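A single protein chain has been omitted from the complex, and every remaining protein chain is retained in its original position.
For subunit A:
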Amino acid sequence: MCNVEDQERNGSENLPVSSSGKSLTGSGCVKCGEPGVLVTRIHDSFCKSCFQVYVVHKFRSAIGKSKLIRDGETVLVAFSGGGNSSALLHLIQDGLSLRAHKRLRFTPTLLHIDESCISGVRSDELRQKREKIRQIMIKSGFPSYWTQLEQSLNIYPELSSKSMSKSKSSENPASPNSLWLTDLGQEPAPNQVPDDPPLEESRKLQDLIKSFKSSTAQEDFIHNLRNQLLVAAAQQLGFSKILTAESSTRLAVHILSDIAQGRGSQVSLDTGISDERNPGVMFMRPVRELNAKELAMYNSLFGVDTVFMPTLTTKTSIASSIERLTETFVTGLQADYPSTVSNIVRTSGKLGGPDVKRTDKCSFCQSPLDTDVGKTSALGAVLFSQHMSRPKMVDPKDNKERVSDGPVYSNGTHTPIASMPNLKEALCYGCRLSLHEFDGDTSMLPTLITKRAMWSIQERQKDELSGYLLEEDVEVNGVG
């Protein structure tokens, strides 16, 4: 996409925009014939107002088609401050404004997760960025909350729906969490820079992340941790829907890196319009039909403020992680073959997801488990190869000794430590891959993983023992 330079325009609407890419002098807007300002996709040239119509249409149709948001519903919008989520915020603001053709019918609340600890630095630059994000959120006029990625270590998971239906009758039990979520309030009080996250908690999270040997595993881990924090925050704040702002470009990268990391069965959950794998909280992706360039162009045309926060692999070589490599691969292909991104996303649109109502879910990412595969399978082949190369069947790392005697009881307050082999049984293929590269102590892992893993293992043991246990309802977990 590029701007069309046009010196002789006359409509005051059609202000020239800074040119990015080649110019297409003289192309008229395909919609109204007015001089075009930019070119989306491959051939279509749009004037500013028709481009807006196009973007708004893509956004509204994604929301409308899915019919997932009820009139008057309140939704949580994940706001990172980056280009995509800034565009989403602007689209929502615009859609709620009085001049909107058909006003949006939902009420947004913003949530920002401060992830600055990932970079490991605490600088004034970061603090300034943080303050800018806070200002944008407050200025939006929407209720806004602020939290830190460190809070993901404090998530106390809810029981799986299976055990919940047995032990509890109420559908929506109060979230057991009390995460640190700051209400930013409505007044843009100056000089109230959000604090750096508590040093000790940052250290703890940094150590945990560093215990994953590769950037690939680190990124995968952080991604799932962030999602789990969003879910827990939504639960605590009483929301059942979270809007996230992945562009089609972002999703195309995600689809391929999912596939490259054994998460094929999760592609549709990870990249579809909605994701219902987390009980009670649904993710929605309302800008998934717009690509990165279109969103960037939207921001530039409408003066949308964005704040760029560095990520784990921002300044690293392209081969530093699977995600980074995939990003380079997709953007490179997209430059040569402009239908690359839409092709990839269209593929994922045709993929079905696993049944999210299933109870055998990954203890981390909450995807239905994909590890119950037949003998003729990639997983089976790898296990057999290991068997052939390690005659004693001892995986030096994994097969220490299996903790299989009796359920380990816990009383809710402290975290039971699952051993690594047991833990992996409760994880999906992709999370196992990441955990395989974890060389820290299991006690470092977030409670949400170990706790859920314990429950899932206990469930399985209970199932195996059913018929032999005399007491009807063995108390296996301490959450009341």
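Please note the rule applied: a residue touches a chain if its C-beta (ideal position, glycine included) is under 8 Å from a C-beta of that chain, and two chains touch if they have at least 3 such contacts; residues count from 1.
As a working rule, contacts and distances are computed from a predicted model.
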Omitted chain, identified by the protein name its UniProt record gives, among "Serine palmitoyltransferase small subunit B", "Cytoplasmic tRNA 2-thiolation protein 1", "Protein farnesyltransferase subunit beta" or "C2H2-type domain-containing protein": "Cytoplasmic tRNA 2-thiolation protein 1"
Candidate in contact with the missing chain, chosen from A:263, A:361, A:424 or A:451: A:263
Contacting the left-out chain in the complete assembly, out of A:331, A:347 or A:419: A:347
Touching residues (missing chain, whole complex) on subunit A: 214, 216, 255-256, 258-265, 267-268, 319-322, 325-326, 329, 332-333, 337, 339-340, 343-344, 346-347, 350-354, 370, 373-382, 384-386, 388-391, 429, 433
